[in-house]
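Here the complex is missing one protein chain, while the rest keep their positions.
Residue numbering begins at 1 within each chain, and the chains themselves are lettered A, B, C and D in the order written.
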Amino acid sequence: MNILPFVISGLGIGAVYALSGVGLVVLFRATGVLNFAFGAFGAMGAHCAWQLLEWKVPLIVAILAAVVVSTAISFLYGRIFAPMLSHRDTVVRAVGTLAPALVLIAVMGVVWGELPRRLQFPTDQMFVSLFAARLTYTRIIALLLAVAMVVAITLLLSRTRLGLDMRALANDRDLSAVLGVRVLHTETAAWIITGIFSGLAGLLLADLVRLQGTFLTLLVIPAIAAAILGQLRSLWETAAAGILIGIAEAALTPIAWISPYRAAAPFIIALAAVTILGGTAKAALKDR
Amino acid sequence: MITIDNLVVQFGGVKPINELSAVLTAPVAGLIGPNGAGKTTLLNVLSGFIRPVQGTVSLGAQALLPMTPLQRVRAGLRRSFQTEQVVGDLTVAGNIAAIADHVVGAPHRSEAVDEALSFVGLSAAADRLGQSLNLFQRRLVELAKCVVGKPKLILLDEPAAGLTEEEGKAFRELVLRIPAEFRAQILVIDHDVDLIRSMCSETMVLDYGKLLALGPTQTVLADPNVRRAYLGEF
Amino acid sequence: MSVQPQTIASNAEGLSTMRLPKQLLHVPVTTALFAAVVVLLANSFWLSAATSAVALSLSVAGLAILYGQLGLVSLCQFALVGVGGWATLRIGHAFHPPFEVSLLAGGIVASAVGLAFGVPALRLRGLYLALVTLMLAGGFQIIISAWGFPDGGPGFLGRADGSGREMLARPVIADGEVAYFLYVCAAAAIGLLIAQWHKLARPGRAWALIRKGETVAVASGVNVLIYKAWAFALSGLLAGLAGGLLAGNVGQLDGRAFGAFESLNLFALAIVGGVFNWYGALIAGLLLRAVPALLTDLGIDGYITIGIFGVALFHALATAPTGIAGQIAGLIARLNSGLSRGRAR
Amino acid sequence: AASCGDNSGKPATGEPIVVGAITGKTGPDDFSNSTKAAKAYFDCLNANGGIKGRPVKYLVEDDQWNPEIAAQLAAKLVNDEKAVLMVGNSSFVECGANADFYKKSAILVVAGVGVPRECFFAANYAPTNAGPRVSMLGAMGYALDQLKAKSVVCIGPNIPNVGTWSCDGIIQLAKEKGLTAETILMDPGTADSTSTILQAAASKPDVIILGLPKGVTVPLLTAAEEQGLNQSIKFLSAASAYDLSVPGTIGAGWDGNFIVNMEFNDLEATTPDNQNWLAVMDQYGQKSDPRDTFAQAGYLAARIAETALMTLDPANVNRETASAAVRGIKGFKSDIFCAPWYFGDGQTRHNANSTTRMAVSEAGKWKVVSDCAPSPDPELKDIRAFEKSAGIN
């Protein structure tokens, strides 16, 4: 069976993993918080966009609204709640983000229920045909957005003062404070940035995958596989890993006996990688 | 007796220890040198946390490098760290028992612990928690851990750092009793020259990973190279 | 991770061997009291909920060892519960041995798997380890939702197709609801005792050193790999037993109930319950099953329940660093000191 | 106006009869519409004389798609609340978790919507719906007779006793009829629908038959449309996709190309009982309660229960008598069913509803495109045999 079409469709889903993976690593690099609610933030924004579209609001407005909503939520959590856990170890701070995730799942469940919805962009209808498979512009946009995020954040972290402060914070919050790094200001900035990313990612996921609160929230877990392969620090590796995982997952489809289990591909790959090189990886041995 | 022959440690480009050869015989030997000279690195080599790229190290007749860190501990090697490592949520006794568990046979464990406690004079504080101790007491706990279970070689990395002069003196007295009472050789790193002078009959000076001087403490400290490179005198 | 006095207190007495048994006595006594209260008050619904809760508290005890003692985070504990349940059902349906045999088999298999899960992790730490274990949970979710749990059918997977599903027979001595609940309490008490003993004795000290720093541990003669592996195996065993007991409760298990998110939830509630006191596990178990049961019983909408959980989780994390158990212990300590001062006067 | 009970308009005041239900509300999908409709009907009944003066106390619990909770709730309703009957149950996990418990407790379940195989292979569990397999084979029948399909691909979830069960039926029938057929099992949790669709399209089938929750069906169709397959291949689905929201959601691209099986009559059918259902919903349900096929199932389950209980002496309604009454149900007629419903006394399994229709997505609505036809499911042999022997239709 010809595998190339699956590689192409893998690009699509890979973009999804890359987007979320990078979004996670950004916040982690900046604040030391791994945000399990990343998907939920995005899903909330996407639902709002859908609602606005139902009310016949122009698409661009809906998109903006979605990003604004996700960012606002992220800002609220980062500014008000995250600091309450700032003195705890990274795992507890990560677990803390389960709270907003659960709350948002509840809100979305109560307001919109679990009816299958579909967020459509004009770009879904435009596509390029490759190897008997179609790659819609939406997916291409997702890929480009992932790359753009990587470039932008890499520059931010390596070139700007804000980036330096972020790296310092992620390393040792208390010491950074003693050194005069504006803790709240910097962390808030980081949360706003991921907020924006989660908003964009949420919109794309809602279109590419499905608009369903719980589902989008849980999509964070396979995305973490990409983050692990990027050792929670390299944005490039994370993005690349995300795309490769997507391709691998898709490419397993034609193999009949694996096909039903292929959704496990992200996890298996991450585990294999860790077992082979993880132990030696610096990130693994550092306490984070 | 510690014999070091043509030892080289390398991290990427840097060579913290570079073709070092030395023989240490004194019961209490000193190891000094500028910051970054390679002292801690040498200690890590001796205790097995860093693998040198070449050279040999032997304790008495026994070659150390082939042994894993654990084997070295069981063979009687003890060390303290540059920053004290007392476990905050174990009692003083617990901290010492934690090592006794592994280097003393079950029947003699509790008395080994008591012995170490009384040696450093912390018997009274046996049930106090590590985190409630002040620095001096923490250093004493570390020393107590070093004398548990028939030590042969004890490595102390700046054991008196942060201690006041009085505490330093008290500490020194304890260390000086160890060779006689526990039959162990001691290697001390410290930047407190007075402490070294009064404790170590023999001293080794490192600079940029190379041996700058080795011999009786007095002569070594009088050596002009040492005075320039280490004490910063001219 | 700031470790609070009371943990320490328990550890402190680890050395003075005469106080050791007294320390351990708390476990069976408390469990017995709890069991008595439930049996007297609970109806069928609550009994079933309480049984699950107590069973799960065993798996939490496993987490508490890894996190509270070693500072290691496992986010695949609920998956291990599933493994234990699977093995228990598999053995039970295949050979129809006494329940205890299947249960133990479940525990051992889970412990082996836990070890296997642990091995790649032995060199990892902190969040990185946590996420790796989460990957395991994710993988397990896919597999188990496709395999399902054995229900008396043929073959390795042991799936009966719809008709003729069998239930796992409960232990002969404890077939009824109440009897089985007590049975589970007894099993849990034993498991918690084992865990507690480990904390107070030699392994506990070695683990404390490892938590302080692996080089430090090695320099004190601790074989880090062995003691870590041992912790993973023990934690797996407890999770496995929990799974087996759950299987015995309903008579079967369902693949959809063992998602990765459950493992996350389990860890979160373990922290809320408190990983530094043995009864934190019991509290976490209740939070996992009894509290949702209560909300269901009050007829509160499922989504609202999830929301309430989210809020409560954060509140607990933010206000009680050592979990509810930590606060209780603090209270007890204050009471004791108050009493002794009273006596002094 | 809604017609129920004795239509006396007199509220029932006697001692309530406890009837329970377990539904899957919170989770991957919302199945609670069935119990909502049943509730509406029982309210209507209680407002009209109830069961010979005794109102029905209808207790509904949400199992949150968690078998463990489902078991707890069953214990609560049966042991603690002492329900005499379970009516309108609609849950993905409940059958597997509770079938044996119901049998042990000698209580009968007149379920609304059953999905996994366990729901149709239990002694005490009788759903009013047809079930995914019967429904998919209904669709298959349509593909054979109307679409003249020569090759078919079946896509089901890789959940035990759901996906394999249904698709096996398709394969079996295909063999009998000499079609080429292929099964694809997918993880409903996967984010990658496109690959699944490409896999299905790879063997160039005439029709693809889906047996998935609507939440998974819609993204699959979306992916198919992206790949332009909605033009080249006909997509059919089990009744799980027969939801009012679906045609609008999948959009104009599917007009005439997505055909679903219906376990019940057209939702807008003007036939008397269907109209009565709608009237009951309007009078006694919430505005927000969906008027969908689940609701029809719940309504029917409630009416069947009513019919059964009415045969009893109100002074003597308990689990035995109620069960006996339900066992006695035979030829229960409603124009929402294609064929009369019966319990099937003595049967080890129950699948009374096995005659179905088809509808096609058109301009954001469903349009019925076939009359009632018995589902050609080979597995129904025993059911058909019993029907013949019992002289039912």
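The definition used in the following text is that contacts are C-beta pairs under 8 Å (C-beta built on N, C-alpha and C of every residue); 3 or more make two chains touch, one makes a residue touch a chain.
To be clear about the criterion, contacts and distances are computed from a predicted model.
Engineer: Determine which name in "NADH-quinone oxidoreductase subunit K", "Cytochrome c biogenesis heme-transporting ATPase CcmA", "Na+/H+ antiporter subunit G" or "ABC transporter ATP-binding protein" the UniProt entry assigns to the undisplayed chain of the complex.
Structural biologist: Listed in its UniProt record, the absent chain's protein name reads "ABC transporter ATP-binding protein".
Engineer: Quick one: which shown chains sit in contact with the chain that's not drawn?
Structural biologist: Answer for the hidden chain's contacts among shown chains: A, B.
Engineer: One chain is left out of this view; which of B:1, B:63, B:124 or B:231 touches it in the full complex?
Structural biologist: Looking across B:1, B:63, B:124 or B:231, the contact with the absent chain belongs to B:231.
Engineer: Touching the hidden chain in the complete assembly: which of A:18, A:34, A:48 or A:168 does that?
Structural biologist: From the options A:18, A:34, A:48 or A:168, the contact with the absent chain belongs to A:168.
Engineer: For the chain that got dropped from the picture, name the residues of subunit A it touches.
Structural biologist: 161, 164-165, 167-168, 170-172, 174-183, 286
Engineer: What residues on subunit B make contact with the chain left out of this view?
Structural biologist: Residues touching the hidden chain, for subunit B, are 11, 14, 32-36, 39-40, 82-83, 131-132, 134-136, 158, 161-167, 191-193, 229-232.
Simple rule for what comes next: only the chains that are shown with their structure count from here on.
Engineer: Using mean CA coordinates as chain centres, what's the gap between subunit A and subunit C in Å?
Structural biologist: Going by mean C-alpha positions, subunit A sits 31 Å from subunit C.
Engineer: Would you mind pulling out the distance in Å between where the CA atoms of subunit C average out and where those of subunit D do?
Structural biologist: That gives a centre separation of 39 Å.
Engineer: Quick one: subunit B and subunit C, Cα centre-to-centre, how many Å?
Structural biologist: Inter-chain centre distance comes to 43 Å.
Engineer: On subunit B, where are the residues touching two or more other chains?
Structural biologist: Touching at least two other chains: none.
Engineer: Could you list the positions in subunit C whose residues touch two or more of the other chains?
Structural biologist: Residues 142, 146, 301-303, 305-306.
Engineer: Given which chains touch which, is the overall layout a line, a ring, a star, complete, or other?
Structural biologist: If you draw each chain as a dot and join those that touch, the picture is no line, ring, star or complete graph.
Engineer: Under the touch definition given earlier, write down the residues of subunit D that touch subunit A in their complex.
Structural biologist: 26-30, 158, 184-187, 189-196, 198-199, 202, 214-215, 217-219, 222, 226-228, 243, 245-246, 249-251
Engineer: Touching residues of subunit A toward subunit C in the complex: what are they?
Structural biologist: 34, 36, 81, 84-85, 88-92, 94-96, 98-103, 105-107, 109-110, 218, 221-222, 224-225, 227-228, 231-232, 260-261, 263-264, 266-268, 270-271, 274-275, 278-279, 283-288
Engineer: If we count contacts the way the header does, which residues on subunit C are in touch with subunit A in the complex?
Structural biologist: 1, 71, 73, 120, 123-132, 134-136, 138-139, 142-143, 146, 259-261, 264-265, 267-268, 271, 301-311, 313-314, 317-318, 321
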